[in-house]
Each structure stands twice: as C-alpha cells, then as structure tokens.
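Note that one protein chain of the assembly has been removed; the remaining protein chains are unaltered in position.
Showing chain A:
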Amino acid sequence: MSSASQVAERDVPFQLRGNSFTMMVLKVFAPTSPNFFTQLNVKVRQAPNFFHNAPVVLDFDDLPESIVFDLGAFVAQVQALHLLPVGFQGGPQPVREAAMAVGLTPMPSGRAAKLEEVVKAPDPRQPDQQTPIPAPQVLIEVVHRPTLVVTEPVRSGMRVYAEKTDLIVTSSVSPGAELLADGNIHVYGALRGRALAGFSGDTNARIFCHSLEAEVLSVAGNYRVSEDIGSDFYKKAVQVFLRDGVLSMDLLKTA
C-alpha cells in the first residue's frame, strides 16, 4: 500500500484519463450552396447562447464523391458564426485530406451514439415554394447529453452541477449541500440541502424528491426557503415545479 510504488506515482506530472464529451454534428449536404450560411445563421440565432463557441463535428458522409470545394474557406465561415469545428467524419478521400490539412481531427463514425434529433431543420418545402433554387439542407443533430447520476451521499459543503442536463441523486443530500441542474433534479433519498433546477432559466424544470426537508428549493430562479415550505410537505415525497410562474409543490402519489 505505502512505499515506493505510490511515491513513484505521485512524481508523475500528469494523469491520462478517458473522458467522453457531447458535441453537435453538422451534417453537410451542399457546402457550395449560396444559402448554406444564411440558413445556418438562422439556425444559430434561434439559440445563440447554446451555439456560442460550441464544438461541432462536420459530417461529410453524404457528400457526393465528385464534390470540389474550398474546405479552408468553409471552415472559416462556420467559425464566423461562432461555431468551433473540431473534427470531421466520413466524406470522399480528397475532402478528408483537406480536412486533415486544416487541422480537423478525424472522428470515428459513432452512429450508435446519436440517440435523438433534438433540433430539426426548418421545413425545406416552404422556401422551395417561394424560390426556384432548391434549398440546401442544413441539419444539426444534438447528441443526447447523458443525465448526471450521483450514487454517493452529497455532503455538506459539496456542490453538484448538472450542466445542460438532469441530475439524479440516489442517496441523501445533506444540509449545507447544493444541487444545481439546468434540467430536472431527482433525489431518491432525503433532500436536506438546496436544490436549484432549471438553473439556466428552464421554467419547465422540476424537482422530485423522496423526503422533502430542503433548505432552499428553486426552479428557474423562483425560490422558496424551508420556512415557507409548510408542514404538509415536510418529509413527504414531493414534486416542485412552476405553475403559472409560481413555485408550487404537489405530493407524489406513491402506489
């Protein structure tokens, strides 16, 4: 246990670890289309905070073999919309070589990892009817962001943040601990600390807990302190959500 091997380990100046990251995939069908960047810009503007400096993987799988285009200029234009191309997948050999030359990383085609398509492209038929030019298809797939699951007790002074996703705690949350999630919060133990769901403003987020003994509850900035929680809900299984913009609580019916 003690002794030389550990000392040796601690002398290493770094640690190499595997990790997985969630990225968007930009499927490129017609990079030379004059409408490509106009439409991409429209898409990005729908959720500027979400897309700002978001890493994207360019998917060239559906490009025709014979396509010729300036990949360097294409990447620069994507960057101009504050998206950060970091890698690519698929595509004809010349495109792949050009992509490597501009510093993009070849990604293994992780087809199975793409679970759901969250953002759909604007209905292409509408522009079709207005203009004779066939609309280029821009499809952004948001890869499913896994829920953060915590199985250990969350102790006083600890802070857990589930960024852009839900948080599930299968143990208890102590007084003085803080749970934050951009999505929903589930606590399958006693919730004695603070729980802030919809931390980035999602008013549809909810808090679910097995035994409500919380210090503070909040959904999208609407909060309630333990003094205001009321004895009807104390130590009960409860869900907390916004009803017409007001923080509300319901007992969970347990079978």
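Of note:
The working rule: a contact is a pair of C-beta atoms (placed from the backbone, for glycine too) under 8 Å apart; a residue touches a chain by one contact, two chains touch by 3 or more; residues count from 1.
By our rule, contacts and distances are computed from a predicted model.
The listed choices are "Phenylacetate-CoA oxygenase subunit PaaB", "NADH-quinone oxidoreductase subunit M", "Septum site-determining protein MinD" or "Tryptophan synthase beta chain"; the UniProt protein name belonging to the chain that is not shown reads "Septum site-determining protein MinD". Which of A:S33, A:Q77, A:S171 or A:S200 touches the hidden chain is settled by the complete complex: it is A:S171.
Touching the chain that is not shown, out of A:T32, A:S156, A:T170 or A:N204: A:S156 (per the contact rule at the top). Within the entire complex, the positions of chain A that touch the omitted partner chain are 1-3, 7, 9-10, 152-158, 171-172, 174-177, 190, 192.
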